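And then subunit A:
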Amino acid sequence: MAIDKYMRERFFPHIWCPGCGHGTILNNMLRAVDELQLNQNEMVMVSGIGCSSRISGYVDFHSLHTLHGRALAFATGIKMSQPNLSVICPMGDGDALAIGGNHFIHACRRNMDITAIVMNNRIYGMTGGQYSPLSGSGITATTAPQKTIDREFDITSLSLASGATFVARTTAYHYREITKYIKEALQHPGFSVVEILSQCPTHFGRRNKLGDAPEMLKLYKQNTTRIGSEAKQNNPELIERGIFRQEIAPEYCAEYAELINRVQQG
Partner candidate 1 sequence: MAKPKVQGHQIKRSWCKGCGICVAFCPKEVLELDQEQKATPERASQCVGCRTCERMCPDLAIAIELEQDDDATN
Partner candidate 2 sequence: MSRHRLIFAGSGGQGVITAAIILAEAAVLFEGQNAVQSQSYGAAARGGISRSDVIISDAPIHFPKVNQPNTLICLTQEAYNKFNSVIRPGGILITDTHYVSLDTRAEARIYHLPLYTSVMQEIGKPVVFNICVLGALQAITGLVRLDSLHQILKKRIPSRFLDINERALQLGAELGKNTEVQTH
């Protein structure tokens, strides 16, 4: 496969469960990197903790497997100190938005050229199926045996409100969109958020009687629609997929370089 050269094959088969959407995301993320013909020596992947975070071990880039929630904070230092590097931060939903929520909104605000990928499976898988801030209400989890009463974040709205300049959403079913949006995000000169709904058949699907991985993927097909589609108008419950924002705004590292120029000439 064309993407083989981006993989650390000696660590496969990977640790994810059968049918986990994270593998499909890895698969199609690497295709985006391949289509852009990016130089692996200029690629850094920074991840946090959780199922999602193991992705950094499987890619043959510079890889940094950090602490729960902190991927973007580490990534900010890497990008700021060496702005020529392409920095990708795959994160889980709890990782990015519970423990890492503050870093997430501030990274959006700063608009540093980093690609954040939220692999949203609505559950803490690595620790055994506790509910997350993306689970939403009415969900069964090990910490919600009587179903959740928590409301969920809308990751794209949060990203937009926090100032991210590229925001997109798709699912593990829509693999072509994964490649397309990550490609767009990698090329976008600012902070990009790509939310990818990812099935966790082991902990989320099984407990919530959603069936196996293929069944869960079919739900992504049924329950989502393109942004602004007619289907959405007829059924407001549908989750929109697509690019929510793609705007050019001052990028942090470029602004800082400008500040250095100003000071040194000043």
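Following the convention adopted for this analysis, a contact is a pair of C-beta atoms (placed from the backbone, for glycine too) under 8 Å apart; a residue touches a chain by one contact, two chains touch by 3 or more; residues count from 1.
On the choice of candidates, all candidates are chains of the complex that A comes from, given by their letters.
Here the structure is a predicted model, which is why all the values come from computation and not from measurement.
Candidate 1 is the one that touches subunit A in this complex, out of the options 1 or 2. Interface residues of subunit A, counted against candidate 1 in their complex, comprise 1-5, 7, 12-14, 16-24, 26-28, 31, 172-173, 175-176, 201, 212-214, 217-218.
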